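My questions will all concern the structure given below.
Only one protein chain is missing; all other protein chains are in place.
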Amino acid sequence: MDAATRERLLGRLRAVVGDRYAFADPYEVRLYQYDASPETALPDVVVIPGTAAEVAQVVKICADAEVPITARSAASSLAGGTVPVQRGVVITFARMDRILEIDADNLRAVVEPGVVNLSLSQALRPHGYYYVPDPSSQGACTIGGNVGTNAGGPHTLLYGVTVNHVTGLELALASGELVQVGGRKAGSASGYDLTGLFVGSEGTMGIATKIWVKIQPLPPVQKTLMAVYPDVETASNAVSAIVRSGILPAAIEMMDKLSIQAIEAASHAGYPLDAGAVLLLEVDGIPELVEELGERMAKVCRESGASEVRVAKDEAERQALWKGRKGAFSAMGRLSPDFYVMDGVVPRTKLPETLAKIDAISARTGYKICNVFHAGDGNLHPLVLFDAFKPGQYEAVLRIGDEILKLCADAGGSVTGEHGIGLEKRENIRYIFSDDDLEVMDRIRHVFDPHGLMNPGKVFPGEVVEGSAPSRAPDHAPRRAANVAGGDEIWV
Amino acid sequence: MGLNARVAALPGHEITVEEQQPFRVDDLLPSRVVRPADAQDAARGLRLCDLAPTAVVIWGGGTQMRLGAAPRRYEVALSTERMSRLLEYEPADLTCRVEAGMRLRDLQEALLAQGQRLPLEPPHPDRATVGGMLAANANGLGRARYGTVRDWVIGIAVAYPSGKLARAGGKVVKNVAGYDLMKLHIGALGTLGVIAEVNFKVQTRPQVEATLIAHLDTPAAAVDTGTALARQYLAPAAAVVLDQSALKDCGMTADWRWTLALKFEGYAREVEAARDKATSLIRAAGGRVEGDDVPSRFWHAARDWSAPDGDLVVVRAIVPLTAIHAIFGVLPEDSQVMAQPAAGLVDVRVPAAFAASILRRLRTAGGDQGQVIVAAAPAAVKKELDVWGPPPPGFPIMRALKQALDPNGILNPGRFVGGI
Partner (left out) sequence: MTELATLDFKRQIDRDGVPSPAAGIDMDLVRDCIHCGLCLPKCPTFRILHHEGDSPRGRMWQIKEAALGLVAFDDPRFQAHVYQCFNCRACETACPSGVQFGSVMEMARALTPPQNRRDRMVRAILLNGLLPHPRRLRVTGWFYRAARAARLPGLLRRTGAWKVLPLGKFAAFPPVGDSAPRQPRLPALTPAEGTRRARVGLLTGCIQDEMFHGTNRRTALALARNGCDVVVPDARLCCGALASHAGEAQTAERLAARTMDAFTGLQLDAVVVNAAGCGSNMKEYELQLRNDAQRREAGAAFSRTVKDASEFLVELGLRPPARRITLRVAYQDPCHLVHGQKVHQQPRQALTIIPGLELVEMKESDWCCGSAGVYNLTHPEISEAALASKVGHIIDSGAQVIASANPGCILQISMGLQRAGRDIPVVHVMDLLGWAYGDEGQEPPIVRRAMA
């Protein structure tokens, strides 16, 4: 974008949000080049709107000027989802962090996109409710970002991910309109489920400016167990044994030896440093039942090779275990200056063989790979440790990542379970979707965003040319041909 | 290519008058029927229809064919009856992949053999197919506890008029790669593509089941008890408010007007505690627990009640929980009602003559946060009614989506919202 264009754009944006909340100073916009992934790209302008109406106006201004828009709130994406790879305008939701309504009678809460996930549950607690999806970054990530990526978390094993808990959205569309889809009621009786379609679209269909979510009564008791295993294979076989036993816990998490070391260094949560692997299990419900399930689960764990099963004796101990688990990625900073995290999914029964193959990759390449993940739903998070200051390591790690995701895809799984495709996994999406599959998705994207301005360069494969909008990759542009019957065009 | 050549290129075969009858939709009959052997076959057939272009109505078990407006055109019936295989099922993964024409009961029986189930119970599972359940978003009585179809579908393969068979989602329970097109097709009434294969996540069958029938003096008390149960821990698996006639339809006679029927499922201890809690709530609301002895067909009949065979008119309101009273408030005194208060859903069987006026009153009462549709009606009545109500906000996008995926408008033309 040339300087004159930028100044003109900035002037129009400032007229909407005020001088303080739109800026293009090259120094200041540098602070919006990153998220929690290793990717970076500089935006031209940053806008911090205060209301949905302002967001819609900002989008309209950008659309009129054909400038790409990337929405960002906590920027805790692990896949580069909020990195403005085609430059343009970054819209951040630091000011739109209000809980608009807690409507316990209808089991709903209405929030702005910048509301931090955990703070919603904290606000609900006095009313006896909570918001179920709990990504490990819930202390920072926002509901708006959760909607973008259809975020999961440990406790979604039993209760479902973000899309299962969102009933309505107010959207700022590329056209500059503000449209409400869904709402307070449960489900849609007439019309396409645009709410469900939008959740997980990673900002490529528009921007959610208001979100209706389900809230759920807090379980009376939660019991957390830690089962200690000699190695990862025994632990992953145990996961299937637990599922087969007929108990589906609220969460089943696995941590391997390396992760335990990092977690303990960071939080002293009480994980045994000599364990080969640990399963963290949680059951919730009424006290008598939780007691019974806890005992049954402990029995299954022991029978499946656990050397020790420890039950968190009070809420403080339980919180400590979870805090350790949820801080695991960041705790890797203790083991290695850099890491690269993947988000592959495999069918539960394929866990042992997949983990063994990942181990073999680690042995072959010499890079340490730790595993801390949602074992219950087969959602792996292999973390490849490396040092970005050593030449060649980053490229090598990217190749390892590709190889691991290919493994997951070949096992009948997916290349992302909750982090999103973002910028990083655009090419990996081909492991699971054919050109035909992607073409249908691309057509749908085109309906929402005909000029390719909404978070361009994400989700879909293809080369990204920095600063080039619209973004449509040539090999995935919908192909049109004349209708043999004449007149109308059809897709071929 | 001339017209004749194009007709000759259509898939399937021309059918006799007798063969036409089972494929009647709102007084319209097809001239051809096509029965694809599998997903690819369906895609090829659709491509031929699109080239013509000729209007296609998709048939599963036919249990929801009276939902939606009458088709604008109808030439080809596409029946999924040959696509009925269970393609993959790994009990330890709690997932399966099935063809869209598989009957729900067959699927449930296969799951049951492994102690598992799909907690979705749309009406008439002996006839209803998996694909039809998705297209019509047909849900049973467990929606407040177990969610709806959208919460259990993890992958989908859809045949499009372009002749492409395209997938979305996958076989694993957690997956955010690509767009969630499952959501788009569920409830789309087959207007965007033909659902050919579906991947589900399933669950372990609950340990125990129990039922509780209670008598309450007013619909308000019954509804309030039902919603109160949903707002606390230990919600029942199903909570249904029935009027006297609906109760009779479900095989029970009673001398009281309003019934709250509760079904509990889960671990034994949990069910016991839930039943105790419900009992005390019912008593607090001035109700009387009538017992747990119900005819074996009670829950099945209740499940099928909203999709009756024959010429009955069923109107359905979906509203926020707090708006249910307003819905009951405008119903005529002797209405035949079955409501799921915890899901904000009220089904009413209305006499054809009053259908239009009741619909109007319900729409006013439902407000802008509610939706009121005609869930089933004979063709003659439909002509007088706006079955979907006013198009929702976001309708321009819906129309554009239809245009993008079915540009020649061959799929179920006119049956969906706003003439889609």
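Just so it is clear, A and B label the chains in written order, and each chain counts residues from 1 on its own.
The criterion applied here is as follows: a residue touches a chain if its C-beta (ideal position, glycine included) is under 8 Å from a C-beta of that chain, and two chains touch if they have at least 3 such contacts.
It should be emphasised that the depicted structure is a prediction, and the values quoted were computed from it without experimental measurement.
Undergrad: One chain isn't displayed here. Which of the visible ones does it touch?
TA: Counted over the whole complex, the chain not pictured touches A.
Undergrad: Check the options A:I99, A:A140 or A:V221 and report the residue that touches the missing chain.
TA: Touches the omitted chain: A:A140.
Undergrad: Pick out which of A:F329, A:F373, A:Y431 or A:F460 touches the chain that's been left out of the picture.
TA: A:F329
Undergrad: Would you mind spotting which of A:V55, A:A266, A:I400 or A:M454 touches the chain that isn't drawn?
TA: Touches the omitted chain: A:A266.
Undergrad: Can you list, in ascending order, the chain A residues touching the missing chain?
TA: 21, 25-28, 30-36, 38, 40-42, 48, 74-76, 92, 94-95, 116, 118-119, 137, 139-141, 265-267, 327-334, 337-339, 388-395
Keep in mind that, in the parts below, only the chains that are shown with their structure count from here on.
Undergrad: Find the geometric centre of each of chain A and chain B from their Cα atoms only, then give the gap between the two centres in Å, rounded to an integer.
TA: Comparing mean C-alpha positions, chain B is 31 Å from chain A.
Undergrad: Under the stated contact criterion, what part of chain A meets chain B in this complex?
TA: Touching chain B from chain A are residues 104-108, 149-150, 152, 156, 160-161, 163-164, 171, 173, 179-181, 183-197, 199-201, 217-220, 240, 243-244, 246, 248, 285-286, 288-289, 292-293, 345-349, 374, 377-379, 412-421, 425, 429, 432-434, 436-441, 443-448, 459, 483-485, 488-492.
Undergrad: In the complex of these two chains, what residues of chain B are touching chain A?
TA: Touching chain A from chain B are residues 1, 6, 50-53, 90-95, 115, 137, 139, 143-144, 147-148, 150-151, 158, 160-168, 170-184, 186-188, 192, 203-204, 207, 227, 230-235, 267, 269-270, 273, 316, 318-323, 343-345, 369-373, 388-389, 391-395, 397-398, 400-401, 403-405, 407-408, 417-418.
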